[in-house]
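For this view, one protein chain was removed and the others were kept in their places.
Entry: chain A
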C-alpha cells in the first residue's frame, strides 16, 4: 500500500515533468514522438472504471507490466466512460481496460458493426488522435442469452437460432431489450424469433432475473457473459452465430505516448490469455466470501498463467 502510494507520487511527478516537457501546443506531434522514444522508462498509470471487473483487469495490466520492469501504478474506480475517457485524453491515466463494442459506440453513436473483427476495425477508425487500442482479448463481457441446462437438453437448444422453433418463448431482460437492436427487434429480424412474451426485470441480469430463469417462470434470460451466476447455476449461454449481440472484447486502450515495445508485448501476452472463461474465473474469485482485493485476484491469476 505504502509502496503503491510512493509509486503514485513518483508517477504523478514524472507525468508533471513530461507534461512540462511537452509544453505549449498539446497537439504538437513532434514532442509526442519525443516522449515516445524515451517511453521505455516512462511510468504508466493504469486506470479503471467503477466496477469490479474493470478494476481486476487494471490490476492485471499493472502487475504484468511491473513484472517486466515497467514503472506502472494504478488509479482505480474513476467512474463512468465519460470520466475516464477524459482522464486518458488529458494524460491523468495512460492505459485502461476497455470493451470494443461499447468503446466504438462511445466514439461513433451510429456504429452498426457487431462481429468481433468488424467492431475492431471500425473502432480503429473511430478513435481520436493520441489514443490507440492494442490487440483485443478473445474474452468478452456482453449481454448473453442464457437457458437452464434442463431447458437446453429438453428442447435441443444450443444457439439463439434454435429458439425460433419454440412457440411462446418467454424472455427476461432489462427494459431496453424490448426496443434495442440487439433485443427483441433483432431476435425477430436476424433469427426469425417471433411472438416472444417479454418480462422486463430491471436488475441487470441480477438475482431476480436469475430466479425467474431457474424457477422456470421464463425460458431465456439476458445475463452479462462474465457473471459468476452463469457457472454457479450451470446455465447454458446460447451461441450467437449471426452476431445479434455486438462484440465486447476486452481491449487495452492506451495513449500513443505510453506505447513501447515492452508495454505492447506484455499486454499482448496478457490479452491472449483473457478468454471469456478467464473473465468468469476472475469475477468468481473476486466475488468469493473471503472478499479478496482486485490486486490479489489479479496476482493469483497472473501467477497461474505464468505471466509474472
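FYI, a contact is a pair of C-beta atoms (placed from the backbone, for glycine too) under 8 Å apart; a residue touches a chain by one contact, two chains touch by 3 or more; residues count from 1.
Here, contacts and distances are computed from a predicted model.
Chemist: UniProt protein name for the omitted subunit, picking from "Xanthine dehydrogenase family protein subunit M", "M48 family metalloprotease", "Osmoprotectant transport system permease protein" or "4Fe-4S ferredoxin"?
Modeler: Going by UniProt, the chain not displayed is called "Osmoprotectant transport system permease protein".
Chemist: May I ask which residue of A:112, A:217 or A:232 touches the chain that does not appear here?
Modeler: Counting the whole complex, the residue in contact with the absent chain is A:217.
Chemist: Please pick, from A:46, A:172 or A:295, the residue that touches the omitted chain in the full complex.
Modeler: Touches the omitted chain: A:172.
Chemist: Which one touches the absent chain: A:69, A:86, A:125 or A:207?
Modeler: Per the contact definition at the top, the residue touching the missing chain is A:207.
Chemist: Going by the touch rule given at the top, which residues of chain A touch the chain that is not shown?
Modeler: Counting only chain A, the missing chain is touched by 172, 174-176, 178-180, 199-203, 207-208, 211-212, 215, 217.
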